[in-house]
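Only a single protein chain was left out; the remaining protein chains are all shown in position.
As written, the chain order gives the labels A and B, with residue 1 at the start of each chain.
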Amino acid sequence: MTVIGPPIAQRQTLAERLDLIVTPIFAVILGIVGGAVWLYSDIDDTTRAILAPEKLYTQLIETIILGFASSVLVILVAIPIGIAVTRRGLPRLKNFLVDTLGLAQALPAYGLIVLFFSWLGTGMFTVIVALATFSLLPVLRNTIVGLEQVDQAVIEAGRGMGYTKRQVLFQIELPLAVPVIIAGIRTAIVINIGMAALAFLVGGGGLGETINSGLKLDRNPAILIGAVLVAILALIFDFITAVAQRYLKPKGM
Amino acid sequence: MDFFLSLWSFMASRGDEIQTGLIEHSIYVVSVLLSAGLFSITTGILTRRNVLAKELALSITSIFLTLPSLALFTIFIPLVGLGFAPSFIALFLYSLLPILRNTITGLDGIDYSVLDAARGMGMAPRQVLLRVQLPLAWPVILAGIRVSAMLIVGIAAIATLVAGGGLGDFIKDGLARLPLANSLESIWAGTLLCVLLALVIDLALQLLKRATISRGIR
Partner (left out) sequence: MSTPLIRLENVTKTYPGTEAPAVGNLTMDVYEGEVLVLVGPSGCGKSTTLRLINRLIEPSSGRIYLHGEDVTDIDASELRRKMGYVIQQVGLFPHRTIAENIATVPKLLGWDKARIADRVDELLELVSMDPKSYRDRYPKELSGGQAQRVGVARALAADPDVLLMDEPFGAIDPITRDRLQNEFLRLQQDLKKTIVFVTHDIDEAIKMGNRIAILREASEIAQIDTPEFILSDPADEFVENFLGSGAILKGLTLKKVRDIDLHDIPALEMPVMRDEALKVLEQSPEKTAVLLDKDHKPLRWISEASLNRTSQPIEKSGKPITVDLQPEDTLQDALGVMLQSSVGMAVVVDRKGKYLGCCSIESLASLIIGGYGAQGAV
C-alpha cells in the first residue's frame, strides 16, 4: 500500500534541501560583501583598531559561548517544564501558558537584557540568563505542541501493552515529538546568537562590540564587517542545527 | 510597591516622551505591516503554483529572520544612513516570513472541492482568487500578520541603537544613567510600554478579524 502522497513528502524534503543550500549561499554572499568592504573601502587606523583580529576573535568566541550556553540552559529548563505541563491533570496551566506565550513574543529582548543587567550586574552570565528567558518561549511552546500532537492511539497501545508512564514518555512520546521540539530549539538558537550581539550593552562582550564601536566612531566599514560577521555566525549555527534536525528525525515518520 | 509608585510617577511626568515613543513605535508597526503584508501576500499568491519558487521564497525570508537583529539594523547604514530608514528596512525584512508562510499555508489549506466548484461555475482564475481563495485564506494570513506584529513590537526597541527612535529610547536612556535616579523606571517604562502596545495591537487585530472574517468560517 502506498506511503503518504508524494506531494507532501516531496515538499518537505525540498524545503529541507533548500534550507541546506540557500543558507550557505547566503553566508558566502555576506562573506563576499564583507571581504569587498575590507578590500575596497577606506580603512583608516581607527577602523583597523576596531577590527583587530584578536579582538574579533575574542568577540567571536564570546558570542558563540553566549549563544550556546543560553541555548543549553533553555533546553534544560523548557523541555522538562513542557513535559510536566502536558501530563494529565494540568490542562488549565498548559492552556494558560500556551495563550500567554503568543503575546510574550512582543517582549523586547533589548529591554530584558538591560533589566537583567540591573538585577544581576554586568557580565556574560547576565546575558546568558536574559537570553534564556527570552528564548524559553519557542522551546516551551514547541515541546508542548510536539507532545500533544502524538497520536493518542499510539500512546494508548503503548500503555495497554504494559509500558509504564515513564516508558511511554521516553520511548514513545518524546521520540515522536522530537521533530517539533528540535524546530523550537533551532529557533531558540538563532534567537540567542542574534541577541548575543546585544551583549555589549551590558558588558557581555561579543561581536556587537565591533558594531557599536563602528557606530560610535562613525566608521561604516567597521559597522558592516561587524554586522556581516555576526550574521554569518548565526547562519552557521542555523545550518548546523538544520543538519542535526534532519538526522535526529526518527525513521518511519 | 515603592517601585510601582516611582514608575507611575515617572511615566506620568514624561507624558510627551511617552507619546512620542508610542507614536514612533506605532509608525514602525503600521508601516512595516502594511508594506511587508502587501509584499508577502503578493509573493505568496504569485509563487503558489510553482513549488520551487515557493520554497525559495520561504527559504530566503526565513534567512532574514535568522540574521541577528542588530546586524540587520546596522548593515544598511552605509547605504541609507541612520535613523528611520535602516530600522524600517530591517523590520520589513523580518516581518516577511510569518506573513508569507501563512499566506502559502492558508491558500494551500483550502478545500479543493470549493475551488473546483468555483471554477466549475465559470469563475475566471482571478475571480476565484479574489472572491474565494483570499477570503478563505484570510484567517490564516491574519494569524501570520499577528505574529509579525508581535515580532516588530519587540524588535523595534532596537531602533534606538541606530537613532531610529521608538520606545527603545527609554531603555537606552535608562541604561546609560544606571544606577542614577529614575534609570530603572525608564527601563521598565520602555519594556512595559512595548508589552502594552503589543496588547493594543493584538486587540486591534482581533477586531479586524471580527470585522473581516465571515461568520461562516470563524
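The rule we apply is simple: contacts are C-beta pairs under 8 Å (C-beta built on N, C-alpha and C of every residue); 3 or more make two chains touch, one makes a residue touch a chain.
Source: prediction; values computed, not measured.
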Considering all chains of the complex, which shown ones does the missing chain contact? A
Please pick, from A:Leu90, A:Val154, A:Leu217 or A:Ile240, the residue that touches the omitted chain in the full complex. A:Val154
Interface with the unshown chain - residue positions in subunit A: 1, 3-4, 151, 153-164, 167, 172, 175-176, 250-253
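We take it that only the chains that are shown with their structure count from here on.
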Separation of mean Cα positions, subunit B and subunit A [Å, integer]: 20
Within the complex, subunit B is touched by subunit A residues 10-11, 14-15, 18-19, 22-23, 26, 102-103, 105-112, 114-115, 117-118, 190, 193-198, 201-202, 208, 211-212, 214-215, 220-221, 223-224, 226-228, 230-231, 234-235, 238
Going by the contact rule set out above, which residues of subunit B touch subunit A in the complex? 51-52, 55-56, 58-60, 62-63, 65-72, 74-75, 77-78, 147, 149-151, 153-158, 161-162, 167-168, 171, 174-175, 178-179, 183-184, 187-188, 190-191, 194-195, 197-199, 202
